[in-house]
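As you look at this complex, bear in mind that one protein chain is not there, while each of the others sits in place.
Every chain is named by a letter (A and B) in the order it is written, and numbering of its residues begins at 1.
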Amino acid sequence: MNLGVCYFPEHWPRERWETDIEAMAEAGLEYVRMAEFSWAAIEPERGEFDFEWLDEVVDLIGEYDMQAVLCTPTATPPKWLVDEHPEIRQETFDGTTLEFGSRRHYCFNSDAFREETDRIISEMAGRYADNPAVAGWQTDNEFGCHETVRCYCDDCEAAFREWVAEKYNSIEDLNESWGNRFWSQQYNAFDEIDAPGPTPDGHHPARLLEYARFSSDSVVDYNAFQADLLREIDADWFVTHNFMGHFSDLNAFDVSDDLEMVAWDSYPTGFVQEMSPEEPTVDELRAGNPDQLGLNHDLYRSARDRPFWVMEQQPGDINWPAQGTQPADGAMRLWAHHASAHGADGIVYFRWQRCLEGQEQYHAGLRKQDGSPDRGYHDATQAADELAAIGGEDGVDHVDAPVALLFDYDSCWALEEQPHAPDFDYWQLLESFHGALRARGVQVDVVPPTNDLEGYDAVVAPALHLVTDEITTRLEEYVEAGGELLLGPRTGVKDAYNKLRPALQPGPLTDLVGATVEQHDTLPERIETVVSPVDGDDSYGFRTWAEWLEADDADPLFTYEMDGIEDGHTAAVRNSVGDGTVVYCGVWPDADLADELVRPLLARADVDYTERLPDGLRINHRDGRTWVTNFTSDAYRLETGDDTDWLVGDSTIDAFDVAVADDDLSDEFGVEPLE
Amino acid sequence: MNLGVCYFPEHWPRERWETDIEAMAEAGLEYVRMAEFSWAAIEPERGEFDFEWLDEVVDLIGEYDMQAVLCTPTATPPKWLVDEHPEIRQETFDGTTLEFGSRRHYCFNSDAFREETDRIISEMAGRYADNPAVAGWQTDNEFGCHETVRCYCDDCEAAFREWVAEKYNSIEDLNESWGNRFWSQQYNAFDEIDAPGPTPDGHHPARLLEYARFSSDSVVDYNAFQADLLREIDADWFVTHNFMGHFSDLNAFDVSDDLEMVAWDSYPTGFVQEMSPEEPTVDELRAGNPDQLGLNHDLYRSARDRPFWVMEQQPGDINWPAQGTQPADGAMRLWAHHASAHGADGIVYFRWQRCLEGQEQYHAGLRKQDGSPDRGYHDATQAADELAAIGGEDGVDHVDAPVALLFDYDSCWALEEQPHAPDFDYWQLLESFHGALRARGVQVDVVPPTNDLEGYDAVVAPALHLVTDEITTRLEEYVEAGGELLLGPRTGVKDAYNKLRPALQPGPLTDLVGATVEQHDTLPERIETVVSPVDGDDSYGFRTWAEWLEADDADPLFTYEMDGIEDGHTAAVRNSVGDGTVVYCGVWPDADLADELVRPLLARADVDYTERLPDGLRINHRDGRTWVTNFTSDAYRLETGDDTDWLVGDSTIDAFDVAVADDDLSDEFGVEPLE
Partner (left out) sequence: MNLGVCYFPEHWPRERWETDIEAMAEAGLEYVRMAEFSWAAIEPERGEFDFEWLDEVVDLIGEYDMQAVLCTPTATPPKWLVDEHPEIRQETFDGTTLEFGSRRHYCFNSDAFREETDRIISEMAGRYADNPAVAGWQTDNEFGCHETVRCYCDDCEAAFREWVAEKYNSIEDLNESWGNRFWSQQYNAFDEIDAPGPTPDGHHPARLLEYARFSSDSVVDYNAFQADLLREIDADWFVTHNFMGHFSDLNAFDVSDDLEMVAWDSYPTGFVQEMSPEEPTVDELRAGNPDQLGLNHDLYRSARDRPFWVMEQQPGDINWPAQGTQPADGAMRLWAHHASAHGADGIVYFRWQRCLEGQEQYHAGLRKQDGSPDRGYHDATQAADELAAIGGEDGVDHVDAPVALLFDYDSCWALEEQPHAPDFDYWQLLESFHGALRARGVQVDVVPPTNDLEGYDAVVAPALHLVTDEITTRLEEYVEAGGELLLGPRTGVKDAYNKLRPALQPGPLTDLVGATVEQHDTLPERIETVVSPVDGDDSYGFRTWAEWLEADDADPLFTYEMDGIEDGHTAAVRNSVGDGTVVYCGVWPDADLADELVRPLLARADVDYTERLPDGLRINHRDGRTWVTNFTSDAYRLETGDDTDWLVGDSTIDAFDVAVADDDLSDEFGVEPLE
């Protein structure tokens, strides 16, 4: 495990640097991430570079046997640069130019900014080439933060025109592909195509989807530009980027193709406030939700199928969510173990010390504003000791996931554009299925539908909205060969251009599913929503969305038991195809129903699973070890057999506590509430 | 009854056209509305016209003994046109120019667009002059949709200056009429008058009302321009327009003066979500509210005092409200009968087939995306058979309404500008009175206060806010001659320029009412609101608004029974004038109180009425027939006498069911819940 911390030496007097770095080393930290917002410190005026401060800090880091992770400082072009090149600024959908005064105030398609990027990276990376104290680089910082993936400036408009001209054979091809006959939206030339902006009614879904793809591609291209520059200068250091959690606008799989290593920034108490379907519970406010975090861990681990880093780990209270609530005692330690359990190889706390100035004064560090240890510091040192004791081999210890969850950015973008129900949210729907797997102690990879699936015992695709022929073939071959596939609602609705097909849903997957969708329905909370298994009396709830199915080859699994039009219709079917099985579920299941779908799937796929774990208590397997993490304020007794070799903790797990066993606990695993 | 469907042949391959049209004919449909968004299909480049596709479809329609209703395609000027004339685009109140990419992206006062309109209509209408397969034309499509009546561009600003210069003798006259001494808002010349825009505080109510009138007049003028063009080309076809429901910004009475026939677009499950005072019930989510629909049916029927068309009838689930909930089984049939019962002569379903592309993919058609019949198709064919069996004579069968409800756009606009209570809504207040009449099985005309009233047994004016001398005289003469008049709160407050008069409310109506308004009060829900009849003990509720009255000649009818300042004051009065009676009610009545006002009104006016019907179950009389429509999920037994001749259904009416009798059921009519 690589432990580290984010540090801003440029904020502190030179005389503190060595004290700080010595203290980091003593705390068991090995990496120091720096310089992501330091452009003005490095180049206070055009062409006048000041590397002295950074040289000195990098040297000190080396002296204490640590390594620096440096960042390209492109997220914060200085005022003099913006004043020289005001055209680099982003423009919002409604035409507002975003000014200097925070960060991320540049456009990914600006030629001027591309030149500036080249210049600053060449200077900066050139200076530290072959420096053994520099381990690698982070490109920029949190691409897309503050809704900056999608820019609507003139440079972007021009680039979008080029992008479509490259993608389509002709304007007729584009009109046909998008379906521009609708509302007389045909174009006569690529030059007629604008970046979207304010219109009387909503935009064409094909145009919006293409703009989303183009915007994501623009960042991919800009990141590749940075990564290539860095590698040209020194091929030995790693290049990474710190992604964000539950972030839709940027295709992280595509960006990751140009990275050696994937990293992301984990802020558990912020995520539960901003991304949960309901108001967070008190426990969630204090420690976050392990499955919400886990979904991101799994996604970013899968992006390169290797251990990832948490490049910013929440250290205490934070400034950006509505409530700056303090984490529970031990939460920072819990998060470190939980990340490790999900396959992290590095955990870098953000930040070393609470900042005295600027926008993040209400963001804790491992040290308080006066330099004394804060709550996170004690957690971090405990975690460092424990993780060292556990051992493990960096870049090698593997999370072996028997189940793949398919995450499709195209489907996500299309559904965000046309949710058709106020509370339809792609991420939350994925969480429903992911959470059901995690509640059975199962490891999950989160991969795009274009990935190779043959290694997985089971595949779950909660809302594979856009389906191409390629994906169809891939899924058919997977099931034929014995794969177990679980599909969720709104699957197979659209073609690659966000158009309906002239066939009933699930479109090209109809043969595979053995059924068609006869109707879809959106259901506000005040309509009671119930399904029952065809072979039983139990009732299960669902939310937001219902499709009723006409089974052809497939067997009905669940039927609606409701007042009104759904009643008696089929809600889910199972179909045997070749050596495998496909289940199509037409509703957004609540947790009990999701378990009823996932348990038989695991059984058919011969995947080990546990009893159903309490909310907030999770186990993970990684390379022969088992982590138990408790995100609740309740204590539990773990039933694991007598000879369990506990590396951390033991079979009594307290509130917000962790236990790690040197063993693959799974079928034998049980949990009892204490008291 | 004229049944039809909206069709977009330009979206489908030529080889499907005949199949589709044959299927329409088989379904009992006689009209095909087309081409309202087809400008780019007809004129893909300036001056290059392609009518081949439309010719062929019109011919096919003729061959199958149907007729086309064509539309001028002006709602969607193509991209090439917008690029040539960017000045045609609308500008919002806050100065944003609305771009190409949806529809309605043109300004009604653009000279350039007027020229383009002339050009495309001349070409298109010229082509189909004297074509017997073309029955008539719809001008444009849903004028004002997406809040486009009021544009604030330079063309509109110039046109507004001309409009005021024409209306007022001098700038002094304007200043005096508006009351511009307030806050130094005098102008020295018409040229100083701008279109409204962002200001520190709210705008002058007179200026806003005039801008609302000017904006409505701009659409009236543009529609007349289209209608005149069409009639010049062929005097035989009818010209209509498809209005929207509960739509305030456009004076439909004024537009209708230039139409042979009025049509509107009915989307019951959308309206209950967007225009109801409270969250819709589950039944309303599934079938809409019959009185909300009925108010619009009555308004558009009354606009030309003749049968109207529903030009777009909701066919199933729809895309634009928050919830895309499926209608109840039978709802599409129910709506067809309900429209017919309210005086419709035509019902045109929107659309034939679910569209594969563009903004409306989540909008059902009578056919699914694969061409197979959808739920609406079965309903539509059943309704077609039943309506054919019922018979009736188009353009002749009359709804004989004994009661007029006065709808005044000026009052609506003035009250929208100054609601003075967060939940004061003119449409919803009208519904309270209209619904009370409908719950007693009474037919209602919805007419402007400038209409001739002498044919009506009773007149109800829920909030006749702006009152001119002309209206005063009209109402006085009506009552003197024996008319029965019921006035609601906020009546007689303003003069024609949205100024207060130097007299207590109801201003010029004071003599007629025999009382003045001493105070008005706005009442949030947490204040208990109760009135009692002066001669009884019952308590009745009201909402939002209270006026207390000082009776002069009039007799108190209701007094407030409340904690606090209203207590003991008079809430409603009755006054005898000549041979008639006036009741003034100073509160927004709840349903029970509205019934207490309406029942005696009907009795005095000698209008037949039924027992009070359950919410959602309604009866209508039209030309000797009676429709019973059930918008609820409950079944009822209808008590109608033994010899009722049922044309559709019978005395047992199921959930969302219809019964039609060949008889004028009314005083003998009763309803009992089944089970």
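Please note the rule applied: contacts are C-beta pairs under 8 Å (C-beta built on N, C-alpha and C of every residue); 3 or more make two chains touch, one makes a residue touch a chain.
If you're wondering where the values come from, they're calculated on a predicted model, not measured in any experiment.
Among A:231, A:368, A:398 or A:637, the one in contact with the hidden chain is A:368.
In the complete complex, the residue from A:357, A:535, A:645 or A:672 that touches the missing chain is A:357. Interface note: of B:49, B:168, B:187 or B:320, the residue touching the hidden chain in the full complex is B:187.
Contact with the chain not shown here comes from a single listed residue; of A:98, A:341, A:571 or A:648, that residue is A:98.
When the whole complex is considered, the residue among B:85, B:146, B:203 or B:231 that touches the unshown chain is B:203. Interface with the hidden chain, as seen from chain A, comprises residues 8, 10-11, 37-41, 44-45, 73, 76-80, 83, 90, 92, 96-105, 145-148, 279, 282, 285-286, 317, 319, 322-326, 328-329, 354-362, 368-372, 375, 633.
In the full complex, chain B makes contact with the omitted chain through residues 94-95, 178-188, 192, 194, 196-207, 418, 420-422, 499-504, 519-524, 526-527, 563-565.
In this section, only the chains that are shown with their structure count from here on.
As a whole-number value, the distance joining the C-alpha centres of chain A and chain B reads 48 Å.
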